[in-house]
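This report refers to the structure that appears directly beneath it.
Of the protein chains in this complex, one is absent; all others appear in place.
On to chain A.
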């Protein structure tokens, strides 16, 4: 196994263009597991941890541009107020050791249906900024996931950053695991209320071949909230329940060792209902962040 350690973003892109089979490595929390289990035998590892641009985040044109290599621990400590949904998702990931190493870029490139960043990114209408020696493009995150562990990334491209507009409304993230920490999601749900746009964002994890949104639930809720955004009146319980059902209907889960399809559908309906209840309570308090 060969090892390349570019020191600049240009070098990294050139290396990837020259060695399309090179496996990038950021935190290594997916790559090293693959290697240790013998599932991954890269001929060349491309270490991205020395590329400064990837380790930074900045405000950029109304969005937060989060470098692909910023670990979850920093998302939590530095961006908890600006990207609350993603920070909540980050808190649920692995253990402190994993959060110190693991990155959103790595989660995106792995594109596992169980990746915890995805529902939060979907709900927040994030964009993925990818680059190659051919240039840079921005992919709406809804178009990024192409199948189980497949993404829109071309074989000469690297993920540079994700771009997320800091929300004007509350966000929530919930995840089911069968223990109380350090667990892969059995089902996950991300929610963003966008009062400025009078819109609703959702994201479903671990309950379909790819992370996905629940468009019918979003539309339904946006309609129900139409008269409530300004009054900030109480949300009818039936609305939250119906929203939960519609979210569950958008899923297409399977039975596996982590849980049954029926449980996943059920859990999504409960999580979505509760998440909406919390988010709306926050909104009524005029508090754009969350619990």
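Definition applied: a residue touches a chain if its C-beta (ideal position, glycine included) is under 8 Å from a C-beta of that chain, and two chains touch if they have at least 3 such contacts; residues count from 1.
By our rule, contacts and distances are computed from a predicted model.
Asker: What name does the UniProt record list for the absent chain among "Alpha/beta fold hydrolase", "Xanthine dehydrogenase, molybdenum binding subunit apoprotein", "4Fe-4S ferredoxin-type domain-containing protein" or "Glycolate oxidase iron-sulfur subunit"?
Answerer: For the chain not displayed, UniProt's protein name is "Xanthine dehydrogenase, molybdenum binding subunit apoprotein".
Asker: From the list A:18, A:58, A:148 or A:182, which touches the chain that is not on show?
Answerer: Touching the chain that is not displayed is residue A:182.
Asker: If you put the missing chain back, which residues of chain A would it touch?
Answerer: 36-38, 88, 91-92, 95, 172-184, 186, 257-260, 262-263, 265-267, 270-271, 274, 277-278, 291
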